[in-house]
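Just one protein chain is left out here, and the rest sit where they should.
Labels run A, B and C following the written order; every chain starts at residue 1.
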Amino acid sequence: MQKIGVFVCWCGSNIAQTVDVQAVSDALAKEPGVVYSTNYQYMCSEAGQNLIKDAVKEYGLTGVVICSCSPRMHEATFRKAVASVGLNPYMLEVANIREQCSWIHKDKEVGTEKAIILGRAAIAKVQLNAPLQAGESPVVKRALVIGGGIAGIQTALDIAEAGFEVDIVEKNPTIGGKMTQIDKTFPTLDCAACILTPKMVDCAQNEKIHIYSYSELKEVKGFVGNFSVKINKKARYVDENKCTGCGECTTKCPMKNVPNEFNLGMDNRRAIYIPFAQAVPKVATIDPNYCNMLKNGKCGLCAKVCGAGAIDYKQQDQVIEEKYGAIVVATGYNPIKLDKFDEFGYSLSKDVITSLEFERLTNAAGPTSGTLLRPSDGKHPHTIVFVQCVGSRDTSGCGKPYCSKICCMYTAKHAMLTREKYPDTDVYVFYIDVRSPGKNYDEFYRRAVEQYGVHYIKGMVGKVAPRADGKIMVQASDLLANEQLHIEADLVVLAAAIEPDKSARPLATMLTASMDTNDFFTEAHAKLRPVESPTAGIFLSGACQGPKDIPDTVSQASAAAAKVIGLLVKDKLTTNPCVAQSNELMCNGCSSCEKVCPYGAITYIDKEFRMPDRTTRIRRVASVNPAVCQGCGACTVACPSGAMDLKGFSNSQIMAEVDAICQMK
Amino acid sequence: MQGMMLNRAKELLSDGTVNRVLGWQAGEFVYDITPAVFETEEELDAGFVYNGFCGNNLSKYLVKETLKDGKILVFLKPCDTYSFNQLLTEHRIDREKICAIGIPCDGKTSGEMLKAKGISGITGISEDADNFVVDTIYGQTTVAKADALEERCKTCKSKKHVAYDELLGEDGEILDSHRFDMVAKLEAMTPDERFAFWREQLSKCIRCNACRNVCPACTCEQCVFDNPKSGIAQKAAADSFEENMFHIIRAFHVAGRCTDCGECSRVCPQNIPLHLLNRKFIKDINELYGDYQAGAEVGTRAPLTNYTQEDVEPSIVYHREGK
Amino acid sequence: MLKISLANLDALFAAIAEKEALYIPTDKAGQAQYMRYENGMKMTDALNTVRSAKDFFFPQTENLVNFKVSGKTIEIIDPRTEHEDFVVFGVRACDVRSFSILDKVFLLSDPVDTYYENRRKHGTIVSMACTRPSETCFCGSFGIDAANPEGDAVCWKTEDSLYIQAVTEKGEALIEKIRPVLEETDDSAVEAQKAATREIMGKLPLAKFSTEKFGGEVLMKVFDSEKWASLSEACLGCGTCTFVCPTCQCYDIRDYDTGHGIQRFRCWDSCMYSDFTLMAHGNSRLTQKERFRQRFMHKLVYFPANNNGEYGCVGCGRCLSKCPISMNIVKVAKSLEGDL
């Protein structure tokens, strides 16, 4: 019988509010084997950990049960604490009475009763725990960054700086991401391209960094320190090594009417294209949806004009397999589609545009070469209405419930820049709140209002209606003046909410990484581990984790890089000791377990056994390689004799938990 | 056939090809045949028999016999050869130590089957092509063989030998046996009817373990039900749950490995149709994952240690045809 | 001698069932087995039930003591209650004799098995003479008269009537309770049937079978016989023979954890099982040969050695028809007796 200590955490009021922690520790004190039971405000705090350590020493505890938050959160913390006072860390179990109890139950009586049962189950399990020793596994000293926007670029550069190999996988033909489409950046108003493109070039030139552009992840296997990844390098029909990026082909291609995604469809590109002048890699790509040669074998003009002979219409998708020690997710964001927002008339008029489109309209490399002109008639707009929170902070279900964070600032930037360049323009900004926390942000916003005379109006736009004469009627309410406004605008700019890139969800699935209901990746801890996913070895960089502006993104990108470097500098990781083990005396040698093992961890040996009647017998028995076994347990069920069991999750432990949970009352 | 087998066994014994012969030994009443190992020609002459009552599947004895030195001759009926292959697949027997002779089978019966026809006081039985002629102290009765066959033989899946070193007599064909008819009939019942059916049957269980111990798929060094550390060890079916538990788990442990030899039902002293549980798994496997006959070949991957990405979801159980 | 017309058998059963719990052998799920009588239930035509009647006094599982665990306290609970009075109807001569063998083990020597005693005290045995014995029957070898069984009351079934006669006080008390449905008659029909049955018994294949060469005197000779190896060769190690046997009396005691306590129960054990008499050091009977030998040594040698020559077998023939490999006491005895 173990000597068990039970420690019930209040988690401030997170647990204590719906679970009577005193009642839980009192009830669990009565369980067989429990010699000490207490509760404390924050078990994970130093004082809390000391409480546990002291009790282990004072009562000679052989087993510890912590009733607290999810073991995915603090199991490692507590295991480390008990190990520091000499108790085997695997003699500790966590009963999850927060995520799976206090947070989902409102009734204190119900919560308390359930917490006691969960505690009992953990006690029942600990009774059967055995000390386990962790093994070691090597770390592949190479990182993978998924996404080549500013987040991915920064992370990759920082990791490479520390001397580790990094691969960037970018689904578009060039790295750079959303930042390449932005004209100027707040609050300094320096040109986005000027600060981004050198970094892109750095990436291309850094010998530690390899860029897989126009590529996507196909499969991820393995675990922290040893991921095995298949990357699908899409056929771009241009040999990257031969193409010099001269751009000759992109001027000769006869397919001229392909919407140019770089300018958000506001102008056209050819079927063979380089997204923009500073693209990295600066290599042409053929769009197979528009290329005549690829569609019906007629044309071949680009091949003729290519001096380097880089065009290869027969190119196939190529699957590259590579091993990585760590994976960084930097998949970024996109503005939401606005087709559900009829009231803003986005689909009714070309002159109702999104903020990102506005960026392109003011950018020198944009469709208007940087002159602000109405998309419909190319005329200079004199009245511009900016609408904030389009789809953000929206609980109607059409948009997103969260604040997109960046819109207030970029709208201030747009308004300010417009007024500066075109002082004859009337600029209105409709807002719910103006949120400008951040260094020099509020000053920036105030400048827009005070120096540049932008009309900031608190209130929401009710209707945007294009008129036959080209004017756009904006109906809105001014909440402060308490009046209805009717503005005849020439251009309406919508600050569309941002959402995670569509590729994020399937990627999360591949990585077995958590996501929240909005498809943002979940961090391991919102405050303490903001750049790590709960899945070991997966790190988060940039807007894939939540809306972020460039400074935040870059900070997080560097933080993620630091975490990756911390992992890659290790030669070995201690491995999970919860691995399968075969009881040779009961093993039939039937090979069922071997067949279901995904790691090839099971082999067979012929071994001599002394039988009860003093004869010897050579029997074929299974042998598990603990360094290779990952502890899934598939073999344990395949084994008919029950010879195969899993340490840490043994048959008897799981059945003890079942018993404790089902105990009739 | 008995004569041919006897002669061949003697030849192989005398020329040293084999050291022992695994076959069937005559008993008191014609029908009470015991599997036996014969080491000499004299022993063979004294007791070796092969007739319509030699139902025992001898393949499982090879687990024990191939641990011994020397080579053993075993006679295998078509359905026994499937068990033989399955045991080879699972590395439970040593092929090198076995000389397997395939022998034909017209289906088997048993004393129990005859007694179920109201025959009692049996003093002698003779058989011709179609009939058993049974002498009893109460008179003589003739029973058509087809009527007296064991259930497993009435729905025989194969007269074809899937493994042998030599064959005596003609090899047969794999049959279209309608062996799943009874399973289908049960499936067509309401859950309440099925529950009543199985409760009535399984409540007869006395947990003698005959089904398990005779089963060629149950060759575990120690069965989970005998292992106090397994947490589910049972020595007696103490209540209805344990009756269910034992038979569900046993069927599950042999699922995908059971060749449907029917020994479990043959030996059950309470005549519980245990083979229906195994056949239910076989039928499900065939329907859900494609036809699979355990033991048809050596080395195949059993359905439960295999998968495809397109496998049906467990929810199919809620949506399937029937009640 | 009292009798009742077979057509009126229901009335007889109803009359008994009204006073006490009544069990009769009936056909259930294709097998003859004892069931608690319910209106309309018919007696089986089978010679005997698959399971013997020993279940009534020595059931396969029986709770001995319960431990109620709550927190760190354990309460000990005796689950015994006074057993209800019951009647077992239609027990064959062989099975009736098995009770006296079990009595010797559980009742007539110290310590008395109070669980067995409780059931035995409250049970009334109504036996049934045989008319159509089977080739597997050899009760005669043990001095049992299938035509005139023992019991608290005895029945004979003829073409049209059931005859019943009390033998013990218990039997008389029972018949007193059901007297109204019975009518007085002479015993001529019964005597005629007895003679007929005895004649058939004489013609059975095992009529001459005898175990008289076995007993305590030949203990080592039997024990050391080389024939055990081949006799046990095909034994599956299942418990069929022991569990259908009316005289096998070995049991194991186990604890069952109910989640809120322990039920300490006993259940039939079988010397054929690999964990029979398993001790901390291991098992003294190392292979199936020793386990197999134990069963027959017990019935043919140890039991008579300890019980004035009475064998631990009643010749019911259940093991002959139920053993999956058709190995049984008759084959064993016949094989070994040549050496004695």
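We take it that a contact is a pair of C-beta atoms (placed from the backbone, for glycine too) under 8 Å apart; a residue touches a chain by one contact, two chains touch by 3 or more.
We adopt the following convention: contacts and distances are computed from a predicted model.
Taking the options "Monovalent cation/H(+) antiporter subunit G", "NADH-quinone oxidoreductase subunit N", "Polysulphide reductase, NrfD" or "Hydrogenase iron-sulfur subunit" in turn, only "Hydrogenase iron-sulfur subunit" matches the UniProt protein name of the chain that is not displayed. Although it is left out of the displayed model, the omitted chain contacts the following shown chains in the full complex: A, B, C. Remark: the omitted chain is touched by one listed residue; of A:I117, A:V427 or A:I602 this is A:I117.
Only one of A:P288, A:G438, A:G470 or A:G631 touches the chain withheld from this view, namely A:G631. One chain of the complex is left out; on chain B, the residues touching it are 183, 186-187, 191-199, 224, 231-232, 238-239, 241-242, 244-245, 248-249, 251-252, 255, 277, 280-281, 284-285, 288-289, 303-309, 311-318. Mapped onto chain C, the interface with the missing chain covers residues 256, 258-260, 263. As for the chain not pictured, it touches chain A at residues 70-73, 96, 98-101, 103-106, 110-111, 113-114, 117-118, 121, 221, 223, 505, 508-510, 512-517, 519, 522, 534-535, 578, 596, 598, 630-634, 636-638, 646, 649, 651, 654-655, 657-659, 661-665.
One rule holds in what follows: only the chains that are shown with their structure count from here on.
Note on connectivity: the fewest steps through touching chains from chain A to chain B is 1.
Set side by side, the interfaces B-C and A-C show unequal numbers of C-beta pairs in contact, with more at B-C. Chain centres here are Cα means. That of chain B falls 30 Å from that of chain C. For chain B, no residue reaches two or more other chains under the stated contact definition.
Not a single residue in chain C touches at least two other chains.
The part of chain C that touches chain A in the complex is made up of residues 69, 71-72, 257-260, 282-283, 286-287.
By the touch rule above, chain A contacts chain B in their complex via residues 585-592, 595-596, 604, 617, 620, 638, 640-643, 651-652, 655. Against chain C, the residues of chain A that register as touching in their complex are 30-32, 612-613, 659, 662-665.
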